[in-house]
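Shown next, in structure tokens, is the structure this report addresses.
One protein chain is absent from this view; the other protein chains keep their places.
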Amino acid sequence: MSAAAFVTVNQGIGKMKFNVKKVKGGVDTVFLIPAIIFVLIAELVPVIYTTYLGFMQWDIINPPKFVGISNYIKVFTQPELLNALKNTLYWVVGTLIFAVGFALFVAVLLSNVKGRVIFKSIFFIPSTLSPTVAAIVWRRTLSSQMGALPSLLALFGINMHPVLTNTHINTFVMIGVWTWQFFGINLILFLVGLETIPREPVEAAMIDGANERQAFLYIIVPLLRPIMLLVIANSLINTIRMFDIPWVMIQGGPGRASETLAISLYRESFLLFKMGLGSAIAVVISILTLIASYRYIMILGRKRG
Amino acid sequence: MGKKFAYLLIFTLSILLVFSVAFAGSQKGGSEQPETKKASEQSVEKPAKVVEIKLYHDNPEWQDFWQAMGEASAKDIGVRAVPTAFETQVYKSRVKVDLTTSRAPSVFKWWFGYRAYELFKAGLLADLSDVWADVGKNYPPGIKEALSINGVPYALPFNVGYWVWFYSKAVYKKYNMQLPKTWDEFMQQLAFFKSKGIYGIGNTIGKSRWTSFIVFQEILYRIDADFYVRLMNGKAHYTDPEVVRAMKIWKEMLEKGYFAPMDATYVEDLPRMLKEGKLAFAPFGDWYGGILQQQGLVPEKDYGVFIPPPITPKGKGAIILEISPLCAGKNSPDLEAAKKWYRWYAEKHAAQILWEKLKFVNNLHITQEQIKKGDPTLAHELDMMKNYPNKLIRFWEATPVEIVEYAVDAFNTMLVHPDQYMDLLNGIEQKAKEVWPKYNVKY
Partner (left out) sequence: MDRAIKKGLTYLILVVLSIIWVFPLVSMLVIVIKSPEEFNQLHYWKLPLIKNIPRNLITNFLMAWRKSQIGKNFINSLVYAFSAGIGSAIIASLAGYSLVHLNVKKPHVWFLGIFIGNVFPFQMFLIPLYVFLNKLGLYDTRTGLIIVYVGICIPFALFVYRNYAYTLPKEIFDAAKVDGASKWKAYLRIFMPMSKPAFTVVFIFQFIWTWNDLLFGLILSERYRPVMTALSKLQGARGGVPVTVLITGALVASVPTIILLLSLQKSFIRGFTLTAEK
């Protein structure tokens, strides 16, 4: 806000004539009420309820029954759910390597290249699509029946097998789709971070005989820390609860092969009607997210002013 | 002044919010359906008005059909079934939630066999004995029994269909071939198609997980139909030699490359492949003919139906039957109107609409000539059914839901990793051991 506007506002207030009246601090809490009501309805009460359901067995049509921690035991013993846990881990690690690590690499490449704006725009375009649209687009591109890529390869006599129903690689293909989509945002964030790094320490280090790799590791990376923390935390939070892409592309299949925890939750509760087990999975997802983003949240939530 | 106004506003907003939630909650069927409510209220005061009842189904493409039915019944008997189409993925949970409340639908499409059993056991389905007493004569024998549990009929049939193999006329014309007469000949032909670069069997999981059980079911009951029934009822095991044999046959077919690529879809890709002669067979319920026609295929010109020969003599004369029932929620407030609607549904006018719009034949009002004229392939199929007196229930609803859901996932894995067949069978057997005691069956 400009200074001029600021003065105008101040004058406007000056013209108002009201009696100064002290209002007790407690009453100011009224301003918080709408926010509290909404958050209670949409989030806090559901969190408590889900935690409660995690200890129950409930199939919707019969009343819930207390079963202790057996749902949690299932999460860590039932083979399908262990598989989902493993896939979720793949997602977390895979996106860290490709959507984050590789984005940093390309950002460094881009930072001393002409035509940066064009490349930046190209990489950013997919970020403007939703994950659902990205999944639909890539499903079409990869489909063995009239898909863009297999049709193109067929022109060169290369026969491409279906990739989404191949249980060995489909999770990694979908991690690739996610990378395609969110690479651009991470890249731009890194570029923003790189631009704010002063040139002098890097140059000084180079004069002192450090090579590029050392300069990168010991000077640039530490200076990028705040942005890195942001990008990594975002990546972790989003991939631990990964749902959209594997769901739209292959419904976590074939069978339950590419299920993530979020898809298991959906399937156990809304297709197999094990609401209790689904809730237990939700609690596990929450705990994993909390662990992964603990530092980030502490920084966000800390007192300012 | 300003301050008071502010607090007043915030309070009003909050209270409005709470009230809107409460108000909407008190309205049955949600705040977005005021018309429905009004109509049925008025009907209490003036019986001449049309009564509206709720109808749930899970196929958006049938919405037009149900609307046409609603108009017709409103005109004929003053009861309009107002349809709501839900997505398959959430349909079951939605219906289950509503059935336990007074928002229960008066008419809803469901599955028969074990899938109806769980609702019946929980006391959520209305007894339709009195309706059947009036309209039973309109249906072929056996239907009422198939839709009854412990002698209580809980539904009227929506679609009654058989499971057959659709085949591509283009393929058979091109090579001037006859449909196979024995199982071995069938396999030879599949090998021949493979050598010509034609996919033999279109049974894929591109967008549909459920379709994975089809070939398993088709092979198993052709080995031994009685065994199939025993297996479905918990009197045989998934590790028995019959099942292992079925899996081995299936495995061989998969490994020899007789199947279309697994990411093909059965709604768009398979019809196109059948039409273009790139695919020979697609096993489905006869309702698949409707999908083929929708995709521009012409019965008897582009496709026909074929019933593969049995593998052993024990598989002779058997065929898979699928009935989709229409059930009534016991907690529905409009049960009387619903029964009136059901009586209308079993009569000629409704049967005609069902035939014209969806090509479904479920009662005796549709004549042979009509079928022959409207869908010669279906007429041919129904004609062939004389040779298949042993009607078996489809796997999807023939055995407890928990086993089906688990097995369907295992069969998905089978389609992409046929070498794991024995592990998969052991897994299903384990599940069956776990589930059957809940149904009081010693396994």
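The letters A and B name the chains in turn, as written, and every chain counts its residues from 1.
In the analysis below, contacts are C-beta pairs under 8 Å (C-beta built on N, C-alpha and C of every residue); 3 or more make two chains touch, one makes a residue touch a chain.
It should be emphasised that the depicted structure is a prediction, and the values quoted were computed from it without experimental measurement.
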- Message: I'd like the shown chains that the missing chain touches, ordered by label.
- Response: A, B
- Hidden-chain contact residue, picked from the options B:Lys207, B:Lys314 or B:Lys391: B:Lys207
- Note on the structure: Given B:Glu87, B:Glu300 or B:Asp383, the correct residue touching the omitted chain is B:Glu87
- Task: Just name the one of A:Ile73, A:Ile158 or A:Val192 that touches the chain not displayed here.
- Result: A:Val192
- Task: Name, in rising order, the residues on chain A that touch the hidden chain in the full complex.
- Result: 1, 5-6, 9-10, 12-14, 16-20, 23-26, 28-32, 34-36, 38-39, 41-47, 49-50, 53, 106, 109-110, 113, 119, 122-133, 135-141, 146-149, 151-152, 155, 180, 185, 188-189, 192, 226-227, 229-230, 234, 237, 240-241, 243-244, 247-248, 262, 265-266, 269-270, 275, 278-279, 281-283, 285-286, 289-290, 293, 297, 300-301, 303-305
- Note on the structure: Touching the unshown chain, chain B contributes residues 2-3, 5-7, 10, 17, 20-22, 24-32, 59-61, 84-90, 93-94, 97-98, 101, 103, 207-208, 265-268, 272, 291, 294
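Everything below uses one rule, namely that only the chains that are shown with their structure count from here on.
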- Distance between the centres, which are taken as Cα means, of chain B and chain A, whole angstrom: 38
- Residue set of chain B touching chain A in the complex reads 2-3, 7, 10-11, 13-14, 17-18, 21, 89-90, 92-93, 96-97, 99-100, 118-119, 122, 124, 205-207, 209, 212, 261-265, 269, 273, 402, 405, 408-413, 415-417
- Task: Spell out the part of chain A that touches chain B in their complex, as residue ranges.
- Result: 18, 21, 23, 27, 30-31, 33-34, 37, 41, 60-62, 80, 143-146, 161-167, 251, 253-257, 270-273
